[in-house]
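Sharing a structure, written as C-alpha cells. Questions coming.
Missing here is one protein chain; the remaining ones are kept as they sit in the complex.
Chains here go by letter, A and B, matching the order in which they are written, and residues are numbered from 1 within each.
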Amino acid sequence: MPSRAWTLGVAAAALAVALVLPFTLTNFRLFQFTQVFIYAIALLGLNILTGFNGQISLGHGAFYAVGAYTTAIMIDQWQVPYGWTIPTAGVVCLVAGFLFGIPALRLEGLYLALATFALALAVPQILKYFEHWTGGSQGIVLSKPAAPWGLALNPDQWLYLLTLAVLVVLFALAANLLRGRTGRAIVAIRDNAIAAQSMGVNTALYKSLTFGVSAAYTGVAGALSALAIAYVAPDSFDVFRSITFLVGIVIGGLASISGAIFGALFIQFVPNWAQDISKAAPWAIYGVFLIGFMYAMPRGIAGSVRMVAARWRRRHAEPAAPAAGSGG
Amino acid sequence: MDTLIQQIVSGLATGGIYGSLALALVMIYQATDVVNYAQGEMAMFSTYLAWTLLNAGLPYWVAFVATLAIAFVGGLLLERILIRPVESAPVLTIVIVCIGLLVILNSVAGWIYSYIQKPFPSPFPSTPIRVGNIYFGAHNIGALAVTLLVLLGLYVFFRFTTLGLAMRAAAQNPVSSRLCGIRVGWMLAIGWGLAALVGAVAGMMVAPIVFLDPNMMAGILIYAFASATLGGFTSPGGAVVGGLIVGVIENLVGTYVSFIGTELKLTVALALILIVLVVRPSGLFGRPAVHRV
Partner (left out) sequence: MVRRALVLTGLLALGLALTPAPAPAQTPGVSATEIKVGNTNPYSGPASAYGTIGKAIGAYFKKVNDEGGVNGRKINYITYDDSYSPPKTVEMVRKLVEQDQVAFVFNTLGTPTNSAIHKYMNQQKVPHLLVATGATKWNDPKNFPWTMGWQPNYQAEGQIYAKYVLKNVPDAKVGILYQNDDYGKDYLKGFKDALGDAVRKVVVLEQSYETTDPTIDSQIVNLKNSGANVFYNVTIPKFAVQAIKKSHDIGWKPLHLLNSVSTSVGVVLKPAGLEASKGLLTTFYIKDPTDPQWKNGQDYKDWLAWMKKYYPEGNVEDGFNVYAYAVSHTLVQVLKQCGNDLSRANIMRQAANLKDVTVPMLLPGIKINTGPTDFAPIEQEQLAKFDGERWALFGELYDASKK
C-alpha cells in the first residue's frame, strides 16, 4: 500500500489542478470534465460493491436513474431547490439499495450479476409506465442551475465546482470508510465470506449496507447528471449504461478509489476518440481499446499504477544489496 | 379458452427462440466458466455469413451446414486468440474482453452490411397450420424441433463420446485433467467452437422471424439470459425449458393481468425470475454450487 503521505500529496496536487481549470477551459470542456466527475462518483459507488465487497452488479444504471429522476421530479413537480435534491437522491438510493441487497444475499456471483442485470433492464419500462410522475418517454426538461450568492460564475463553471466539491467529500468519506474496520470487514467478506463470518463479522448486515451505500453514491451521481444535462428520459438509462459502469470500474481498477477516476476518464473520452479515428465503425475501435487495455493491464489502470509504484519503491527503497552471484 | 391455448402456443414459439440462444450461453458457461456476453453478436454475425452464402446462390441446407462449420472454427479461433491471453486474469477482466468483442462484432456487421433489416429465408413452409381455431406457425415448430435436435445431439456428444467426456473433465477439474493428458486449452477452444455453432443455429432459426439486422440479437440475448437464469446455468436442458417458460409467462401476463397489460410485460417477466432466484438461487434445474470451506 502506498504511504498515506504519497496518496494525500497526489490527491492534493490533482485537486489544485482541478480548481484552476474552470478559469482556463472552455465551457464545453468544463461540461465534459463535470461528466467525468459524475461518472467517477458513480464508479466509486459500484467499485465499493463489486471491487471491495465482491458483489457483482450489472444494474447500477438503475440507481443512477433513480437518483436522476428523484432530482428531476422534485424540481419539476414540487419546485424543490436543487441543492436539497442531491442528498435526497442519495438517501432514496441508500434505502433502495439496502432493500435490494437483502434478497440479493441469497445470490452469488453469476446469478447476482444476472439479477442486477434484470433490474437494469426493467428500469426504462417502469419509468415509461409511471408517466404522470416521470413524463414517460418524453422525459422531464430541467434548467441548469445558476451560481448562487451572486458569484461571478457561469452555470457550467458553477456545476463543475459543485460536482467537484461533492466528489471530494464523497471520496474522502469512502477512503475513510474503507481504511478502517468497516473497510476491512467488507474486503474480508469478499475474500472469504465464511471465514469472515466465523470471525464474528455480520456478513448479512454488511453486505446489505454496502449495497445501500454503493447505490447511494451512484444515486448522487445520477442526481448531479440530471442537473448537468438538464434533461432526463428513459432512453438515457438503458442497459448499456450499466454495462458501461462495469467497464469503467474494471478498466479503472477494481478495489481502488483512484480507479474510479481513471475509469471515468476512459468511459467519457475513449468513445469520442474512437469516433475521431473511424467514422465508419467507431465502436469497433472502442472494442479494440477495451480488449487492448485488458491485455496490457488486466488489473485495470490503478492496478498497473500500483504495480509500477511498488516496483519503483522496491528498487529505490533498499540500500544497495551486496552483489549477488550474477553480479546484478 | 381458445385465446389461452393460442397464447400458450405463441409463447412456446417465442420461448423456443429464447431457449435456443440460452442453450449456447449455458454451453459456453459449462465448458469454460465464462458468461460470454458476445454470444448474441456471434450468432448474428454467423447469420450474416449465412446470408452472404445464400446470396451467392448456395442452396439453403448447404449454406446452413457451411455456416455451422465456419462458426465452429470461428468460435475456436476466438477463444485461442482473444481469450487465451487473459485466461488466468480475474473473471471480470474476461467479461470486459467479451464486451469488447460484442461491440466489435456489432459495429463491423453494421459497417459491412448496413443497418437496414434484411429478410432471411426459412427452410420451412410459410403457411400456418391450423388445428381447430388455433394457428401454429410451421417455422416456429420447425425451429423448436431443430433446437431440440441440437440439444439431443449435445447430450449424446457429452455423455457418450470420449471428446465430450474430456471436455467435461477439463471444465470441472482442469488440474487433474492435465495430469490425465487432456489438452485443457484446446478443450476450452472446442467449447467455444461448439457454443458458436449452437449460436449460429439459433441465429438462422430466429432471423426469418425477427429479420436480419445487426441489432437483432440484442433483445433476444436479454431474454436468453433470463431463460438461462431461470432454468439454471448448469443445465442445458433447463435453459431450453426456461426459455419456453419465459415465453409463455410473458404472453399470459400480458393478456390476462389487465392492469399491467403489455406496458410492463418485460418487467413482470424479470420480476418473476428474480422471485424464482430468491427461492431457488441456482435456477429451477440447476445444481447448487457446493464450495469446500
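Worth pointing out:
The rule is simple: a residue touches a chain if its C-beta (ideal position, glycine included) is under 8 Å from a C-beta of that chain, and two chains touch if they have at least 3 such contacts.
Quantities reported herein were computed from a predicted structural model and do not represent experimental measurements.
Only one residue in the set A:A40, A:V66, A:I291 or A:V305 touches the chain that does not appear here, and it is A:V305. Of the listed residues B:T3, B:T161 or B:S176, the one in contact with the hidden chain in the full complex is B:T3. Although one chain is not drawn, the whole complex shows that of A:A13, A:L151, A:L173 or A:A195 it is A:A13 that touches it. From the set B:S46, B:T67, B:T147 or B:N251, the residue in touch with the chain omitted from the display is B:N251, counting the whole complex.
Mapped onto subunit B, the footprint of the missing chain covers residues 2-3, 6-7, 10-11, 13-14, 17-18, 106-107, 110, 114-117, 119, 127-128, 135, 137, 206, 209-211, 213-215, 218-220, 222-223, 250-251, 254-255, 261-263, 265-266. In the full complex, subunit A touches the omitted chain through residues 2, 6, 10, 13-14, 17, 20-21, 24-29, 31-32, 35, 125, 128, 136-139, 141, 143, 225, 229-231, 233-236, 238, 240, 275, 279, 282-283, 305, 308-309, 311-312.
Criterion: only the chains that are shown with their structure count from here on.
Our note on geometry: subunit A versus subunit B, Cα centroid distance of 32 Å, whole angstroms.
Taken together, the subunit B residues at the contact with subunit A in this complex read 29, 35, 37, 82, 85-86, 89-90, 92-93, 95-97, 99-104, 106-108, 110-111, 222, 225-226, 229, 233, 263-264, 266-267, 270-271, 273-274, 277-278, 281-283, 289, 293. Residues of subunit A touching subunit B in their complex: 50, 56, 103, 106-108, 110-111, 113-115, 117-119, 121-122, 125-126, 128-129, 194, 239, 243, 246-247, 250-251, 254, 280-284, 286-291, 294-295, 298-299.
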